[in-house]
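Excluded from the complex is one protein chain; the other protein chains are retained at their positions.
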Amino acid sequence: MNLKRSLLLGMTGVFAAGLFATTALAAPDTIKIGAIISVTGPASFLGEPEKNTLVMLQDQINKAGGIKGKNIQVIIEDSKSDETQAVLAAKKLLEKDNVIAIVGPSTTGESMALVPIMNAAKTPLVSCAAGAPITNPVGDREWIFKTPQYDTSAVEAIYTYMKKHGITKIGIITISTGFGDAGKKALQELAPKMGMTIVADEKYGPKDSDMTTQLTKIKAAGAQAVINWSVGPGQVVVTKNWHSLKMGIPLYHSHGWGSKKNIELAGKAAEGVIAPLGRLVVWDKLSDTHPQKALLKKFETDYKALYKSEPGTFGGHAYDSLMMVVEAIKAVGPDKKKIRDYVEGIKKMPGTGGIYNMSAKDHCGLDMSAFEMVIVKNGDWEILK
Amino acid sequence: MFTVFLQFLFSGLTVGAVYALVGMGFNIIYNSTSIINMAQGEFVVIGGLLMWFFTESVKLPFFLAAGLTILSAGLVGLLMERLTIRPLKSADLLLMIMVTIAVSILMRGVLMFKFGKDPYTYAPFTEGEPFTVAGAVIQQQTLWVIGVTACCIVMLYIFFNKTMMGKAMRACAVDTTAAKLVGINVSRVVMISFVLSAMVGAIGGIAITPISLMEYDKGPMLAVKGFCAAIMGGLGRGRGAVIGGFAIGILESMTAGYLHSGMKDAVALVIMLAILFFRPAGLFGSVAMSRLRKF
Amino acid sequence: MLELNGISKEFGGVRALSNVSFTVKAGSVSALIGPNGAGKSTLLNAISGIDPPDQGEVVFAGERVNGLSPMTIARRGLSRTFQHLELFGDMTVLENVIVGRNARTKAGFLASGLRLPFALREERESRKTSEEILDYIKLSHHRDDLASNLPIGEQRVLEIGRALATEPKLLLLDEPAAGLNMRETRDLGELIKRIRTEKGITIILVEHDMDLVMSISDAITVLNFGEVIARGTPLEIQKNPLVIAAYLGDEEA
Partner (left out) sequence: MGRGNFMALALMLLGVAGMPFLTSGSYALTVGIFAGINALVAIGLCILMGSAGQVSLGQAGFYGIGAYVSSVLSIKFGLPVALSMIAAMAVASFAAVLLAVPALRLKGHYLAVATLGFGEIINVLLNEWGPGGPSGFGDIPHLTLFGYTLSSTTANFYFIWICVAAVIIFSLNILNSRTGRSLRAIHGSETASIAMGLDIVALKMKVFILSAVYASFAGALYAHYVTFISPSSFNLFYSVLALMMVVLGGITNVWGGVAGAIIITILPELLRKFEEFDVLVYGLILTLSLLFLRKGIVPLLIEKAVRLKGGSGARA
């Protein structure tokens, strides 16, 4: 009985405290940047490296003296991979923390849910998600930017490479989430334009444990290659199934494949798998004169030293998003409108994802050249020419 | 054509074996308590992740690692029963089920802390090329999973039919009050059922991880599918869950193969609903028995 | 009022009722007696539609009702009580009776939710009628108590009250005196008589308490092994050698 009463009391207390609590006072000379990241939930494989990256960058920037003597504070909110939570997090960041810009969210859906809020609050958002609708139509997305490459760019890179090798009939297999769906749409959209025929179109769930059926169907349909579009454990399972079926046709992955972890998990099944990847994972194989090399090297080594793991493509997205905001503040000061205008005007800025060229018509600023076609050989990446 | 069909069948068997193993775990607890333990999926995850920890991180030999994993999972089951189910005594069943859901959220939190969000895997029990039957391939590990499932069935059968404790547990399943009257320690039965089902779950996790990989949040999906398997076979029927699991796995695979892979989950569920419509207590359950239970 | 023609019922090969036929006159009190397992409750279930007969015909108020759902039969004016009390335990005494009125009222989700005038009027009338019934069965003082808190005797009376609320033409009472003491049983007998004479409701009761049966029944039907072995006035039945044999042979009572 007593426990019951104290629990009731305790809960009331927590709620009362929550209602009347004011945000912790930050030193007046810090610049507050918000971040909405899928730290938990189904998209947490994106959120984990993103969050780590943001924390690392914040500390590095502050240790180096901040921006014009002012420290930055990146306030990270967990969206739990849920649109409703993302909306709440944005409201909190905008109103309680008065951030001047927001980095993230991690997924396309969450980013889309924030579009009206950011436009109403007249605050820039630099998303870490790839979906084309995040920044298009640009007319309705005045305050929205994104750093990951377009799915269509990745598809273009794959198709171009395939055509060089005489592949025209393909089977696609995509994960039934926003990521896979966006890839599927890009694959379908570009196929007729680039002379590709999709002979089989298969799907699987994010937690499925065997995709042999789908791959068998693709093979039976007479495809010359398989393209898998997914993130998370699914692409490893597909790779293993592809290997054990001895399909005799090459397997291509999306840019979601870009983590050494995937090679480790798939083991020797990963040998020969091809994917369009940003240069982050293959920085050590770039020529020293490549404009991205120095930056990639520093990011990758710092991250590895700190977290004992790889930042991967997704950590890179967070890097690019935050650095765009930081560069803007360095240049024009902490003013929302000026930051927006600066980001829109970014030209030839090297990032982890590629070399950014933003414009009033393009709030992403990357194209096919952001990718290298990379094959797995002897458990390591190798750039295909 | 036949090769393709056979390949679909093998894929269905692989997936079905996973569901079957999870479904069996549900039945053990259901039989002695009428509770559906929604944290059953987490037991499987614990099995896979701890096995990874012991083999890849601590580098223990296979059997020692497996033994430790199963024991640890049993301990988790024991703790869960002692800390959350026992204090509730004979509360409303719905409440108990919600508690198991809350515990599963808690367990996922702990697992996320310990293991992060990455998927894990380790080498299959036996290395080597997959077997080929009439042109269709089946992974060695799939055979292991089916074998482990069979072993579990046999061992549970022996336990429930030949040992005193097992018989006591079956008595509890039929009539708790009567079991109490004849001097069976019901609370111990409940505890053992949690331990046992956690262990079966962990065994499942150990077996399936080389195939499907394992990550901290795979539990709910496994629980839902296993639950469906148990229901389809008729709750409380050990072999029912196994057949239910394989049935759902094969249904999914055939739907993906001959209809559309995007619809495989939906079609499997529709068929399950249809089965429930004609047999409201599952394929092997008896309506009369299910009426005796309130839940 | 009620006519049974050749009712038979089997449970898994066991004949629970075989070829039961008899007629109940309107406005009478009929009793159904017989040793345990003679098929009395089975017969009540067959009449009320809960467990319809395999063969035969149940004619209620001039119409064939077997095959109809128990709900429809109830709405036609047949109400009953249960051997193992089936009250709505977590509702008050008054609410239990009001539920009985449901068969005679209409308001649905929308009408009640929006408090439409007709629904409110209906509600007032149900409440009034139910309170009158509580007065009639002398349970008004327990009006707002939970039904499950009443002593068993009053629970049995409440079940009768609830059945009365449906405005039945025929009332089936399944062992209404089970678990009652002498005084309660006498009061119950009085109540049954009053219901018959004042409300003109036909009553069929299954009962083991022979004193009660003999004192209130107009006609008695004796069942044994699912068959009617005798039928007549209380006096005739008491003298019937078949009945005596059935009882002495099978039961100590």
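Just so it is clear, A, B and C label the chains in written order, and each chain counts residues from 1 on its own.
Criterion: contacts are C-beta pairs under 8 Å (C-beta built on N, C-alpha and C of every residue); 3 or more make two chains touch, one makes a residue touch a chain.
Just so you know, these numbers come straight off a predicted model, no measurement behind them.
> According to the contact rule at the top, which chains on display are touched by the left-out chain?
Even though it is not drawn, that chain still touches A, B, C.
> Please pick, from C:V65, C:A107 or C:I160, the residue that touches the omitted chain in the full complex.
C:A107
> Hey, which of C:S79, C:T185 or C:T202 is the one touching the hidden chain?
From the options C:S79, C:T185 or C:T202, the contact with the absent chain belongs to C:S79.
> Using the definition of touch stated at the top, determine which of B:V4, B:I101, B:V186 or B:L283 touches the missing chain.
B:I101
> Of C:T166, C:T202 or C:S217, which one is in contact with the hidden chain?
Checking each option in C:T166, C:T202 or C:S217, the one touching the absent chain turns out to be C:T166.
> Touching the left-out chain: which of C:A61, C:M91 or C:A178?
C:M91
> What does the interface between subunit A and the hidden chain look like in terms of residue numbers?
Against the left-out chain, subunit A lists 3-4, 7-8, 11, 14-15, 17-18, 39-40, 42, 76-78, 80-85, 87-88, 91-92, 94-96, 108-109, 112-113, 115-116, 131, 133, 140, 176-178, 180-182, 184-185.
> Residue-wise, where is subunit B in contact with the chain that is not depicted?
Its contact residues with the unshown chain are 30, 36, 84, 87-88, 91-95, 98-99, 101-103, 105-110, 112-113, 220, 224, 227-228, 231, 235, 262-263, 265-266, 269-270, 272-274, 276-277, 280-282, 290-291, 293-295.
> Just checking the interface: what residues of subunit C touch the absent partner chain?
Touching the chain left out of view, subunit C contributes residues 48, 50, 69-72, 74-75, 79-80, 82, 86-91, 95, 98-103, 105, 107-109, 112-115, 119, 122-123, 126, 144, 162-163, 166.
Just so it is clear, only the chains that are shown with their structure count from here on.
> Among line, ring, star, complete and other, which one matches the pattern of chain touches?
Drawn as a graph, the chains match no named shape, so other.
> Which chain has its C-alpha centre farthest away from the C-alpha centre of subunit B?
Result for the farthest chain: C.
> Using the touch rule stated at the top, which two chains are linked by the largest number of C-beta contacts?
If you count contacting C-beta pairs, the leading pair is A-B.
> By C-alpha centroid distance to the whole-protein centroid, which chain wins?
When every chain is reduced to its C-alpha mean, the one closest to the whole-protein mean is B.
> Taking each chain's centre as the mean of its CA atoms, how far is subunit B from subunit C in angstrom?
Subunit B and subunit C have C-alpha centres separated by 49 Å.
> Between subunit A and subunit C, what distance separates the C-alpha centroids? Give it in angstrom.
72
> Which residues of subunit A touch subunit B once you look at their complex with the stated criterion?
It is residues 40-42, 44-45, 47-48, 176, 202-205, 207-214, 216-217, 220, 232-233, 236-237, 240, 244-246, 261, 265 of subunit A that touch subunit B.
> Would you tell me which residues of subunit B are touching subunit A in their complex?
My answer: residues 4, 7-8, 10-12, 14-15, 18, 112, 116-121, 130, 137, 139, 208, 211-213, 215, 217-218, 221-222, 253, 256-257, 260-262, 265.
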